[in-house]
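Structure first, then comments.
Apart from one protein chain that is not included, each protein chain of the complex appears where it belongs.
Our next item is chain A:
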Amino acid sequence: MRNLVPVLTVVCALFAIWYAAAVWLNAPWAYNKAERAGTELAFTELVADTWSQEKPKLPAPHQVGAEIWNTTGAMVASGRGFSKRSLIFHSWVTFSATALGFLLGTGLGIALAIGIVYNRTMDMSVMPWVIASQTIPILAIAPMIIVVLNAVGISGLLPKAMISMYLSFFPVVVGMVKGLRSPGPMQLDQMRTWNATPAQTFWKLRLPSSMPYLFTSLKIGMAASLVGAIVGELPTGAVAGLGARLLAGSYYGQTVQIWSALIMAATLAAVLVGLIGVIQRIVLKRMGMA
């Protein structure tokens, strides 16, 4: 509760800036319209106009809010919550690709990290490739993945999930390599004095020690997954998903639609990352590591 006042202050400041920017950016169009109609604009009229245009350069918060409500809450109220025009539907499509890609990426990342920690050849050879993979712009490689997978008969959810995986495995590899290597020489010597097998050392020491690193990586990986899923929806021709809404919005100059999809994506990311944060807090607290 102590943080409520500062947080609200910042939120209010952001809204104030947003509204002011809407006036500034949309004013030329308002003046243009007034000039063609041969009228003069008073300041209040200008403000009212810039905050209610149909295709503004920057929609005002309440316009975006109304659009989000119309495509979520209102549609649920009228029983069409999961129709193709509903943002809930598009969010769900993006979420399923994000979640699948995140799981695949986490699995791949942990597997690679184990290989790097336990195998000298992998230690020397894999990491440069992992880093190189992240230097390729995802926008360049995403269509390739879609096209190639489509050519072998895989389409729909999986190609998008692959792009998510491509982005999300990286932080997991980096974090888990560090985490699995975090036990000190003393702890490893101790395992040796008990004549523990490598598998026992892994399950009882290395893996538990890596948990704080894993959760930090998972948060970054989840955000990257969502970006991957949205990017993956762009080259498929805007069928469904938040990425499709963004693309369709930009085709038809529907800035309000773009912003509402953006806010929806940001909310989705915040919820997913927050969820991992909650799990992290519970797990690490139970492990005495928080």
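Heads up, the rule we're going with is that a residue touches a chain if its C-beta (ideal position, glycine included) is under 8 Å from a C-beta of that chain, and two chains touch if they have at least 3 such contacts; residues count from 1.
Heads up, the rule we're going with is that contacts and distances are computed from a predicted model.
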Options "Multisubunit sodium/proton antiporter, MrpD subunit", "Taurine import ATP-binding protein TauB", "Cytochrome bd-I ubiquinol oxidase subunit 1 apoprotein" or "Aspartyl/glutamyl-tRNA(Asn/Gln) amidotransferase subunit C": UniProt name of the undisplayed chain: "Taurine import ATP-binding protein TauB"
Touch criterion as defined above, residue of A:7, A:42 or A:186 at the omitted chain: A:186
Sole residue of A:44, A:78 or A:195 that reaches the chain not shown, by the stated touch rule: A:195
Option touching the unshown chain, where A:33, A:62, A:84 or A:204 are the choices: A:204
Touch residues of chain A, complete complex, unshown partner: 186-187, 189-196, 200, 204-205, 208, 286-289
